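All remarks here apply to the structure that follows.
A protein chain is absent from this complex, but the other protein chains hold their places.
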Amino acid sequence: MRDRVNDFAFKIATVNGTGSASANDLIRKGIFRMGIPVSGKNLFPSNIQGLPTWYEIRVNRDGHTARTPDFDVVVAMNPATYARDVAEVRRGGWLVHDSTWPLARELARDDVTFLGVPLARMCGEHFAGSRERILLKNIAYAGVLSALFDMELPVLDALLEETYGRKKGLLDSNRQALRLGRDYAQQNFDCPLPVRMERMDATADHILIDGNTAAALGCVYAGATVAAWYPITPSTSLVDAFTKFTKKMRKDPETGLGRVAVVQAEDELAAVGMVIGASWVGARAFTATAGPGISLMSEFIGLGYYAEIPAVIFDVQRTGPSTGMPTRTQQGDLLMCAYASHGDTKHILLIPGDPAECFEFAVAAFDLAERFQTPVFVLSDLDIGMNDWMIPRLRWDDSYRPDRGKVLTAEQLEGMAKFSRYTDADGDGIAARTVPGVHPKGAFFTRGSGHNKNGAYTEDAAEYAEVMVRLARKIDSAAAHVPAPEVRMIPGASVGIVSVGGCHRAVLEAVERLAARGVAADYLRVRGFPFAPAVAEFLAAHDRVFVVEQNRDGQLGHLISLETGVPRRALEPIGTFGGMPLSARDVVDQVLAALGIAAETETVIDQPEMVPA
Amino acid sequence: MRDRVNDFAFKIATVNGTGSASANDLIRKGIFRMGIPVSGKNLFPSNIQGLPTWYEIRVNRDGHTARTPDFDVVVAMNPATYARDVAEVRRGGWLVHDSTWPLARELARDDVTFLGVPLARMCGEHFAGSRERILLKNIAYAGVLSALFDMELPVLDALLEETYGRKKGLLDSNRQALRLGRDYAQQNFDCPLPVRMERMDATADHILIDGNTAAALGCVYAGATVAAWYPITPSTSLVDAFTKFTKKMRKDPETGLGRVAVVQAEDELAAVGMVIGASWVGARAFTATAGPGISLMSEFIGLGYYAEIPAVIFDVQRTGPSTGMPTRTQQGDLLMCAYASHGDTKHILLIPGDPAECFEFAVAAFDLAERFQTPVFVLSDLDIGMNDWMIPRLRWDDSYRPDRGKVLTAEQLEGMAKFSRYTDADGDGIAARTVPGVHPKGAFFTRGSGHNKNGAYTEDAAEYAEVMVRLARKIDSAAAHVPAPEVRMIPGASVGIVSVGGCHRAVLEAVERLAARGVAADYLRVRGFPFAPAVAEFLAAHDRVFVVEQNRDGQLGHLISLETGVPRRALEPIGTFGGMPLSARDVVDQVLAALGIAAETETVIDQPEMVPA
Amino acid sequence: MTYIAKPKVRHPKLPVNILGLTARDYEGAMSTLCAGCGHDSVTAAIVQAVFELGIEPHRIAKLSGIGCSSKTPAYFVQQAHGFNSVHGRMPAIATGASAANRDLVYLGVSGDGDSLSIGLGQLCHAIRRNVNMLYLIENNGVYGLTKGQFSASADVGSKAKRGEENVQPPIDPVLLALTLGATFVARGFSGDKAQLVPILKAGMQHRGLALVDIISPCVTFNDHEGSTKSYLHTREHAQPVVIADFVPHAREITAEYAPGSVRAVTLHDGSVVNFRKVAEDYDPTDRDGAHAYLMERQRAGEVATGLLYIDPAAADMNATLGSVHRPLVDLSFTDLCPGDAALQALQDTYR
Partner (left out) sequence: MTYIAKPKVRHPKLPVNILGLTARDYEGAMSTLCAGCGHDSVTAAIVQAVFELGIEPHRIAKLSGIGCSSKTPAYFVQQAHGFNSVHGRMPAIATGASAANRDLVYLGVSGDGDSLSIGLGQLCHAIRRNVNMLYLIENNGVYGLTKGQFSASADVGSKAKRGEENVQPPIDPVLLALTLGATFVARGFSGDKAQLVPILKAGMQHRGLALVDIISPCVTFNDHEGSTKSYLHTREHAQPVVIADFVPHAREITAEYAPGSVRAVTLHDGSVVNFRKVAEDYDPTDRDGAHAYLMERQRAGEVATGLLYIDPAAADMNATLGSVHRPLVDLSFTDLCPGDAALQALQDTYR
């Protein structure tokens, strides 16, 4: 097999709660520090300890960091999943396993090289304490991989130094465990493998960060002061990060008190209610949740829409419906969020494609929520939110000032004859609002019941409808203000691909691969809803359009069809919805199949295709 | 003005809490008993006492009972709304008012005949007690109308007899009040007016009933044993009726106990949870609510869909969003109910067009919920649910037996090797279920978290997707079992009209009137979702299709476009959403306008048109 | 119709408060409730309390859920911002608002259905957080706005208008609040304004959640014979336990009581509540004692009223959240945004 330098993938199978995370981080960060583009996908179970968990790492010199289902090397540390893990090694690949105990014969595969390392035995001999042995066994396999892939030891040592610097004892045992694995591999296998690494300079000015952390930073920088939430995977780490950041960055120098309020609510109904209450008095407030939380928030979302109160809601999507698979990803809440709550409603959605956009769109969400005086959703997903992605360093424009929209000051109110809350004075569908406590003239009665343009209670059809018609205009006008779609045209393209959110990197790679197969595809990535005109234009410009998304029913296709008028069937569904991050191969194979061209490889069994709408 | 016998409309303006309901019922029932088709629309405020309320009565020999906005006679009993009420009299019409006090000069209209009756003075002279005087003033105006319209006194006397039979004193005072008004009118005006009544025989074998009462009857007849609810207008009277009926019809002869359980829950989340719990153990259970309740039920609805548990949910729609106008009608929950809850879901909807179908569909809802093991919505609305409609007598087929769907008996389970809850044994997408307590072999773990076809917990993409794909198939297969659309073709029709629910009678009338204007229109009324193939066929057969519905955004149009593939813009929105029941004129005028033909009359001011999608 | 404001003719002889405003200036829109509804009397008591306290109208935030009771914020202090939110969720709105702007006076009005059925969870957690607000439950034992169903506060044996008896034990917001650690618990009666006004004033000055359960009869659906929430029944069974006189911090405490007969409790802002005992050795600062006493009174069929428990020292939510003393809404953006330099420094740790 010819060398494949800086272009391969491997997978580590362990048991959760055994501390493999630190070993996997060590490897991933080591690769990143060697200047090589890298990505990691953590496939963990919805429990705390003792169940199978996998960590997938992809190394790609061209910067393709989407998930790939083709594993050159698998490290099988969990006997419970041996069979499955062995089966996942690609033909001609390698399986690393703990040879302390013999491997069951039925697992043998003659198209795979088995690399046995007596990890348990070695750690047993060199370390005391069962817990320590278990933990260090992970560092030991990291050492094995470092040898197999020819990783730079100093880089790994430096990382251990940074992690355990102060804790001398831990540092030593980790360095030793790393060397145990590394030395054993170098002595017993001919290292490096054909799949190996060579230093590059492709990660300078980049960082490795997950979307929830980036979104939390965005909230800090946007000036959010109130966060109300209820824990739920995969959104919990967003508020955790916000709390951590504000403890440092929002501490009042004199008193040591916080310029922030993080309220752990009793449930999601209360959480979003608190956000609406805080926004009502003029704060920038947000909540973060997942699908089940949005369902519970539905009534309040309708209140926010109709009473025109800003609110920022992060929905870090997980696999639904119901409790579903809390630790698997999906894009299954698009349709619900777009029209959440009873009656006629429509909501602004921002859909980031990576952690960089989680940061950027978090800031945009507060601006849009205040400008349009309405709840705004940031629709992230578990893959973006909880996995570390490689992105260019985040920049902040210090001249940025919040767009508070039309909020009347005491001075403005003082000068007014009479304040009318819901009158469209400027003809842009947006009426000026007031904040409680600012000025007596600004007082009015906020209500979710029928009201006329003065905010007065009404049961009159015409008065009610006048407000509702303006609301429709207001939300539609947001199309020009949500993040514009990202469009990539290829000269002479024959088909168009539309996608969204976390599918982005897989689609980018797929477009390249399709071109290699003679299929030139233009690409548009939706980033906001209501859709900018560019979306309809893109559709009009292509007679075949594939819509790539990760849900069963093609919810993005639904929204596009409804809002642009393009027939639903003209939008051909592509994607998977089984909970795994999308891979380029999923896209390529399904597009080729649709075009009647032979697939480039067999499709992976675990990624079922979508049900055509 | 030429006589208009049995073809006119009048409106009575009063204050709620003053007991005008009994007078209005007397009139309406009187007309019905004279064999003349009649309908009444009660426009009441969302409070208990002291605000304006209107009662509209339409008399129509051709059986058109939709609301009409053209009032030949208005009875203005509420000074607070005089101006508005006077303005509502159609040119050449009559205004009846209490002449005890002089009418403000500025209210005068020379194209209207003012009929002053000293109602307060007469009642003051003849009756003691302020409360009694207020109440009887209403019966007095009923008397006035009976004279103006030439109603048969014996019929009215009989009705009073039935109501107050036992209460002699009340009966006498009511009879006297009726005559006070009637005699005054006969002595002072030339009765009858050109708009008058003549006995017919068009109401035999019909009844006057509201949809909530009919739906409650349906639940009783379908064998529902558990009702869990939380009060909310306009659905409250459905459960009230169910309670009333079961007190009589479900009383155990020996013990006097009830063969039913009606649980007033603490909120809607609990209500639907109780329904799911009761259905889980094998009962036929339902809840009734309005939009805000559905929003709150969203999470549980997703559980019912994914865990495949039957549930029947009546949504008596009112004007949204949020609290909206609780005492006004709308069809604003179609979209939400069709795809309620996060993740990929789709739900069965039954949409009755009148109280008769409320009865019929209530029964069907339980059969479908059990057959397809999923939540089923009956989408009624305030107009159907709370107003008395004239419908043919309800019939019950005593040979009916509930369709319990695939529920395994103890015997069947005994004979089984192993029960697998979610395996599609029959290939129809429906897996057999078991009921707790029946047999040990039937035991399994119901869960809203990821599960495979055996009901076992899973986080495996393929296992998860297998179940989800079957669910999609299962729900789509219901299209053949929901009530088929009602289709009325006219030879040589040029356009097609699609409508739903309470719009039905207005559209029927509109189709006639359009024909008179030279516009032949075919008509299809959707009665269930997912849509039967007939819907797509109808659309395909017409190059212009108008969709008549009562919401702002054209939600039915949205659903049809998504599910049939017809471009959204090909479905031209027609209708109103201000909370008033639809009138034929709304439809005729908007269709004519769309066709570029002059309207037959000016459109009513208080019925704003829909925002084109 | 709430937008018909009453004519505000200034009567020269009307008394004015420290702000120079008259009671009229604290009135609201015309009530749309039934004539005689207890809620309207509570509204009147609120108007008097805020007038006497001399609070700037626009510094008051009026909050409610849904119900007849929840409509009442429209009927007082026209110049205060109001929020008629959704059913049972007012506590969450108040919690978020208070977290964002701790300087407004939060006045929440709810009903027994709004707070003890759909909103029970939120009420309990607002009490637990000790959100700084006055929380009124206008308690009539029924759902008025939906035409008279029993609420969770209906007493066992109480009869509905149509005759059926309530069979489920009632939830007593006072006992519940004491058990949950509430820091200010009172019960009043809409028919006893003299007792109610000082309680409302003390409640508004109390730092923390002041829960006042007010028996407020529904004349239309629950004021008949056999109802235990009727005017008659309440008049006959209401028993003041303590009499609380409120002395604003402004005024000097005048020794108008016989020594020993009074227990003075000082609130955060320096105002004082003087408790005159009615029941023997009832101590409004002893939570356990109060709870035991009230349980016993309840069993005896009595409705104990008064400012029943107070703990002026407890930390309110703003304190436990550790937020700065300045309202968060008043912080400038520069106080909130760390800037690019900090962002770059932070990101060095993400490599």
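Here the chain labels run A, B and C in written order, and each chain numbers its own residues starting at 1.
Criterion: contacts are C-beta pairs under 8 Å (C-beta built on N, C-alpha and C of every residue); 3 or more make two chains touch, one makes a residue touch a chain.
Just so it is clear, the model here is predicted, and its values are computed rather than measured.
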Chains in view touching the one left out: A, B, C
Per the touch definition above, residue among B:63, B:118, B:223 or B:565 touching the missing chain: B:223
Absent-chain contact - pick from B:8, B:54, B:242 or B:300: B:300
Residue in contact with the excluded chain [from A:119, A:232, A:261 or A:556]: A:232
Among B:267, B:344, B:357 or B:509, the residue in touch with the chain that has been omitted: B:267
Contacting the left-out chain in the complete assembly, out of B:21, B:120 or B:207: B:207
Residues of chain C (touch criterion as defined above) contacting the omitted chain: 117-122, 124-125, 128-129, 152, 167-169, 171-172, 175-176, 179-181, 287-288, 291-292, 295-296, 299, 315, 320
Touching residues (missing chain, whole complex) on chain A: 17, 46-51, 230-233, 236, 264, 266-268, 292, 322-323
Residues of chain B (touch criterion as defined above) contacting the omitted chain: 29, 32-33, 203, 206-209, 217, 220-223, 225-226, 228, 249-250, 252, 255, 257-263, 265-267, 269-283, 285, 299-300, 303, 393-398, 400-402, 434-440, 442-449, 454, 456-457
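Just so it is clear, only the chains that are shown with their structure count from here on.
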Chain centre separation in whole Å, for chain B relative to chain A (CA means): 44
Residues within chain C bordering two or more other chains: 1, 86
Residue list for chain B, restricted to those that touch at least two other chains: 46, 292, 322-323
